[in-house]
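What you see is part of a larger complex, with each chain still in position.
Letters A and B name the chains as they come in the text, with residue numbers starting at 1 for each one.
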């Protein structure tokens, strides 16, 4: 499955970690732009809380456009669509927040996403990263998918400390408390191939 | 039933494979344009996930109009209606995604759809094709309907390998991982009779 996804030539595709009824799993956040009037659409069989995460991420970016080097006119002239593949699986909860934010910043800046990186964490409107549950199962799923680096809220460090170090071999952890850290770690300074001019 | 449908003189009609409570079945995706302001309507007694597939297909085409040779002004000046016949049967799930995409590309380009071809697969916003379930039942239904060629996600090849080869006689399979492959296989380079000028 990883072969299919590890390609990071497209902006807006970021790997998240999810906790499902059958254990941990990786998921992908995709986002695209199309000429329009600034609407935000969200698909992927998502529940209310996960849709709210997308709204929060979008509003945070609008409110901090300058920080991210985004021309605010983009928000009025393009529609944004965020999708989480595998529509057969219902998905919910706040833990994809930082993944959605990273996807949108990549989309609006056309910056390349770092390879072999996954993340999980709730976002807040003022740019904080909050801890989330299911860390152990998510880490195991990340390993199976050959992820090398993982971004977590620093308050989730205690969950990592409780995992047998054997299982953590080959994984590098980044503990963050603020969205700016997430973006700095996850996005390279290179633009994607055929980057759109926005 | 096939007699009625195999005619491919109209753009936007594509054959899909569905998995229902009573086994596999073929279904048809129809789409039409009418002068308007760019709305998308979707009918056919569809569930939430299947409606989302239509949205994803539409957004993907809008975002990649140039690749498909579509003038983006069409999106503002026409309404699109996607319908899945047999309204008495509730339908849901992501597996009609690539069929909907193919229907819409045919509609916007007025290219003829290949005859005796069916397909099943989920689509993602960045143009990937994902595997779907119920492959065995769908293949049997395709044979009954005298389909000759079938498009599947390459990750569904393992499901085909588990089927008794006897049942697969007379069927040609195309395994794909990207939407561009689907469109290349499914759409001919000939326009339909009385093609609309868009």
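FYI, contacts are C-beta pairs under 8 Å (C-beta built on N, C-alpha and C of every residue); 3 or more make two chains touch, one makes a residue touch a chain.
Keep in mind the model is a prediction, meaning the values are calculated, not measured.
Asks: Since every chain shares one sequence and 2 appear in place, tell me the total number of copies in the complex.
Replies: This complex, considered in full, is made up of 6 identical copies.
We adopt the following convention: only the chains that are shown with their structure count from here on.
Asks: Nearest 5 degrees, what's the C-alpha rotation angle taking subunit A to subunit B?
Replies: 60
Asks: Mind checking the centre-to-centre distance between subunit A and subunit B? Centres are C-alpha means, answer in whole Å.
Replies: Using C-alpha averages as centres, the distance is 30 Å.
Asks: Can you tell me which positions in subunit B touch subunit A when the two form their complex?
Replies: Interface residues on the subunit B side: 48-49, 52-53, 55-56, 59-60, 62-63, 72, 93-94, 97, 122, 124-126, 128, 130, 132-133, 155, 177.
Asks: Taking the complex as given, what residues does subunit A use to touch subunit B?
Replies: 1, 4-5, 10, 12-13, 28, 30-35, 41, 43-45, 79, 81, 83, 85-88
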